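Notes to accompany the following structure.
Apart from one protein chain that is not included, each protein chain of the complex appears where it belongs.
Showing chain A:
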């Protein structure tokens, strides 16, 4: 049977109401993608956290205060502002998967893409990656470590996707409508769902169109493929708010 290869549009839906802010996704992401332990001098602004959980609150006084957590990763924008700015085509929107890929081996470290990304989803290797003796044994052989001086970001665990695609091909099946990224696998509450947003059989597609689903900074025209869901109006209104309104809330 001929395997039909249609373009997929992988995306993610994060249920903010389920996220407890435990940070397991951040750790799993770093381990999966061979992110070296941060050097001593690193700060939260110079470390590498392709997945980063932001705490947000409703701005109410202590007794009425509510907190939520927003795991932020690359939104794999449909119109990625980071792609068109790269001077040497090290960033690419893969039409077959909808994943915005980053080629660290071609990156010259100009960081223009970092200023272009409104989600701050890109990270620069300020230091040479170094693993304490013995820890190199934990490296993931399917992901190439990155060197100092280049930019990196979430690639939706492309190596896991490739493995899933290979498996599908071996089984004579079409490319998978869904697969499991490291963060999705690690989340203890199952707050994250990954899948082809164009495939009506996936849960991701259904959730993307469910009530209470929203995108961040959608007005900028970036077309983020990571969606958030919450039944709490104040969380949803975050997407519409500006930082100033949020600060004054």
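The rule is simple: a contact is a pair of C-beta atoms (placed from the backbone, for glycine too) under 8 Å apart; a residue touches a chain by one contact, two chains touch by 3 or more; residues count from 1.
Rule of thumb we're sticking to: contacts and distances are computed from a predicted model.
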item	value
UniProt protein name of the chain not shown, from "Glutamate transport system permease protein", "Putative solute:sodium symporter small subunit", "Polysulfide reductase NrfD" or "Protein-export membrane protein SecF"	"Polysulfide reductase NrfD"
Residue, one of A:61, A:87, A:172 or A:200, that touches the chain absent here	A:87
Candidates A:93, A:110, A:143 or A:168 - the one touching the absent chain	A:110
Among A:93, A:139, A:168 or A:239, the residue in touch with the chain that has been omitted	A:239
For chain A, the residues touching the chain missing from this view	39, 41, 43, 45-46, 48, 54, 56, 70, 79, 81, 84-90, 106-112, 114-120, 122-128, 147-151, 216-217, 219-222, 238-247
